[in-house]
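Note that one protein chain is taken out, while the other chains of the complex remain in position.
Naming follows writing order (A, B and C), and every chain is counted from residue 1.
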Amino acid sequence: MSKIVNIGIIGAGRIGQIHAENLCTRIKEARVVAVADKEETRAQVVAGKYGKVKWYKDFEKMLKQEDIEAVVICTDTSVHKKAIIESAKKGKHIFCEKPIALTLEETDEALSVVEGEGVLLQVGFMRRFDPALFSAKKEVDKGCIGKPILFKAISRDPQGPPLEYVRVSGGLFVDSSIHDIDLARWFMGSEVEKVYAEGKTLIYPEYKEYGDVDVAVTTLSFKNGGIGSIENLRKSGYGYDTRVEIVGSKGALSIGFLRHRGFFTLKKLKVNYDVVPSWQERFKEAFVREMQHFVDCIINHTSPLVTGIDAKKSLQIALAATKSCKEGVPIPLG
Amino acid sequence: MSKIVNIGIIGAGRIGQIHAENLCTRIKEARVVAVADKEETRAQVVAGKYGKVKWYKDFEKMLKQEDIEAVVICTDTSVHKKAIIESAKKGKHIFCEKPIALTLEETDEALSVVEGEGVLLQVGFMRRFDPALFSAKKEVDKGCIGKPILFKAISRDPQGPPLEYVRVSGGLFVDSSIHDIDLARWFMGSEVEKVYAEGKTLIYPEYKEYGDVDVAVTTLSFKNGGIGSIENLRKSGYGYDTRVEIVGSKGALSIGFLRHRGFFTLKKLKVNYDVVPSWQERFKEAFVREMQHFVDCIINHTSPLVTGIDAKKSLQIALAATKSCKEGVPIPLG
Amino acid sequence: MSKIVNIGIIGAGRIGQIHAENLCTRIKEARVVAVADKEETRAQVVAGKYGKVKWYKDFEKMLKQEDIEAVVICTDTSVHKKAIIESAKKGKHIFCEKPIALTLEETDEALSVVEGEGVLLQVGFMRRFDPALFSAKKEVDKGCIGKPILFKAISRDPQGPPLEYVRVSGGLFVDSSIHDIDLARWFMGSEVEKVYAEGKTLIYPEYKEYGDVDVAVTTLSFKNGGIGSIENLRKSGYGYDTRVEIVGSKGALSIGFLRHRGFFTLKKLKVNYDVVPSWQERFKEAFVREMQHFVDCIINHTSPLVTGIDAKKSLQIALAATKSCKEGVPIPLG
Partner (left out) sequence: MSKIVNIGIIGAGRIGQIHAENLCTRIKEARVVAVADKEETRAQVVAGKYGKVKWYKDFEKMLKQEDIEAVVICTDTSVHKKAIIESAKKGKHIFCEKPIALTLEETDEALSVVEGEGVLLQVGFMRRFDPALFSAKKEVDKGCIGKPILFKAISRDPQGPPLEYVRVSGGLFVDSSIHDIDLARWFMGSEVEKVYAEGKTLIYPEYKEYGDVDVAVTTLSFKNGGIGSIENLRKSGYGYDTRVEIVGSKGALSIGFLRHRGFFTLKKLKVNYDVVPSWQERFKEAFVREMQHFVDCIINHTSPLVTGIDAKKSLQIALAATKSCKEGVPIPLG
């Protein structure tokens, strides 16, 4: 354990705090040395929690701190591109939350600077690091279900985000389905050539103002012939529920037990299993493991499991789904 | 138990034999008095199994047998229309396997004779009589999950039918998806206004000769705003698997446990649950209950749960799905 | 289906009504022709439900009705012995609810008359006819878990019986554990040589008046070396729960899913499965099948799966458990 990676956090909101906590308490090879947030007090509070950590209002100032080797970008999506480009120019390795940007053009812009500077970029599709999904992928790759034919995913939130978030989120497909799209590409080992999405605004009529939907079913056609079917729902009425099933030529593999804590109760004519309350709970371990992976990649000079290209490909599909949903027709992809 | 309904079976193949067996051994108010099948020996064998039962090669001859009050039609689909019309003209009550016909025109023709003769017609969507689906429907109607928003169904066969069946089946959507479509209409309590289907031929390349697919994902838009998503697969690699999930504004209800016999074994690092091997096993009780319902409707002069109109509506959707799959565009329904 | 067995019901209470209903509506080879109950109106009501059925206050009078070929005895346990002896003497085949009597002496007395008269006697250990337990037994016998080493059973009632029943029930071990004891002997294929029981009265203090307990754990030692462990509880707080697990040298087999209806709901952070509410529900199909078996045995002149000897052996063990619980020591069996 000779090598320690010094890290600066850019954006100390909900997800920034999760990463800070994991880096400080679970990952021995990491040290958080700086936190930047446009809300000064938030930067200060988070920095104060973990000992000798500097804080900044302006992340560009933070990037001048020389002992920082890597950054973890957790700002609003609108700031991602700039934060990536500035960090890359300072030679910092980069972890960035998804999506890199809401357009393919901005994504390309960021990726080309990263490539030019030769820094490492990992994108926050944390689901790939979930122990269940991770080991399931290994089983599928070993051929345990034959050749994958069908990818099914469900992602149901306990409740929809507030209107102000919906406004800047890029919509259900770019904000939420994109996680399932990334898994679909990963599990099927093939690219998508056509997308059809059916979406409605049935739960939060106020989302219509921003042209967003709260329930959607997306059909993907893969170049290798496979089919994908993804369901996204903003409000499940019971908790956070995400499931994946891959059907192959020789069997199927299903991830997701609809059980949270390791016990159940028997009361008044009912067996009760806890349902996972939130994505934070469901992917608790995944968040730790993606940070561990990021730090390991830096130490060992290896490529991350989720790259900028993955981020771009998934965005492309999510944008096509958005268009399909609006126009009522399937959208071919290049 | 004063009243006994005398029944004639038309078509003594696989499904005809199931109905004959149930009527003879499980339904006290029914008596099978005649069996007709174009394969004489088959008619003879089935008739011989249950005591004093007459047998015929020609169902039209059988229809002259005066003590027959009702018929159960289990022939090839191509004979359904004729059998319905002839039976109706003789004043027999009719149970007919799905689909009534492969075109809406023929379906209408049969239905109008039935209506004119005033006989009872029940169609073989037996899934509605499955104890789990039946009681689930009651729960949903009681409002236990709020207003239904999303209907999901999976139907995976253990293996695909032989080519000669595929040739006359009407295709995956009309032959198989139609069951899920019927459930979708029933559970959502609304009609479908648009269909999009993505289908491929990935398992049985020989099906391509008849333009049929072996895996498909169908998206339904309901008039009340809800969305449906149905998966059909001709070969699961593990058994027969049919599941339904209804998501409402206040929760969800899921039918299908992936467990067959009431026990599991623990061996060599595995918990093993049996999977249902076939639709015959999965819907064993449903087949009994639909026959009981048919007989009860005759005795009590009540309308069956599944009518000719249901058959027609589901066919319409299945045909639209077939068209969507071929043309690559969503199909609106009138 | 030429042969019909004419049956007389002796005792038209809760369990007598279940058998009458099954015989009349589910078993084509059976005809209920007479019902006797010391409460005249009860006999009359049950008889009236099923068409041409005679009713009696006095079962001895009923036994003179010549067309009765078999009887189903569902009276209080105190009447069993007399009803068996009188029926046997009239040459009627006998189905009798468990236990035959509360003492071994009376049991022997009844069994010797049955043997002398050469009539068939089946005893009401219906659990053996439960589809799950029945097919599990077949698997175990096929050697799927190797040689059975350990038998575990749980039987929890939703609530305890009323005091007046407790008074005449013979106590928890003779009334309730006896079912698990029968399964233990059946699954292990060996006789019990020692019993230790620990019982307490923790839920219904009023049971103490009759020296009865409401929770007990019984340990059985089998002659073949195996061990059994049985739990009985008078009030589960959640429903009726009965489970069996057999552990063998190569694995284990577990019966009982804690699920009642074939669906589950997802609401307010909980997955909810129904729990079986009562033994009537849990063993609904078993009751049908034990009657079918009884009728089949009569028609085919074969021995029933559960004989008078089974009833006697289980009673012996249940009495030893009762004694062990009272005296605080293990009781050896001859």
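Here is the rule we use: contacts are C-beta pairs under 8 Å (C-beta built on N, C-alpha and C of every residue); 3 or more make two chains touch, one makes a residue touch a chain.
From a predicted model like this one, the values you see are computed outputs, not experimental measurements.
From the options C:Tyr56, C:Phe173, C:Tyr238 or C:Trp279, the residue with contact to the unseen chain in the full assembly is C:Tyr238.
Contact with the chain that does not appear here is found for just one residue of A:Thr25, A:Gln280 or A:Ser303, A:Thr25. When you scan C:Ile15, C:Val45, C:Ile85 or C:Ile227 for touch with the missing chain, the hit is C:Ile227.
Taking the complete complex into account, residues 236-239, 241, 258-259, 266-275, 277 of subunit B touch the chain not shown. Annotation for subunit C: contacts to the undisplayed chain at residues 145-146, 149-150, 152, 156, 194, 196, 198, 200, 202-203, 215-217, 219, 221, 225-227, 229, 231, 233, 235-238, 247-252, 328-330.
Residue-level contact of subunit A with the missing chain is found at 1-2, 24-26, 28, 50-51, 130-133, 135-136, 139, 144-145, 250-257, 259, 261-268.
Here is the rule we go by: only the chains that are shown with their structure count from here on.
At the interface between subunit B and subunit C, two copies of one sequence, more than half of the residue numbers in use appear on both sides, so the contact is built from largely the same positions.
Those residues of subunit B in touch with two or more other chains are numbered 145, 250-252.
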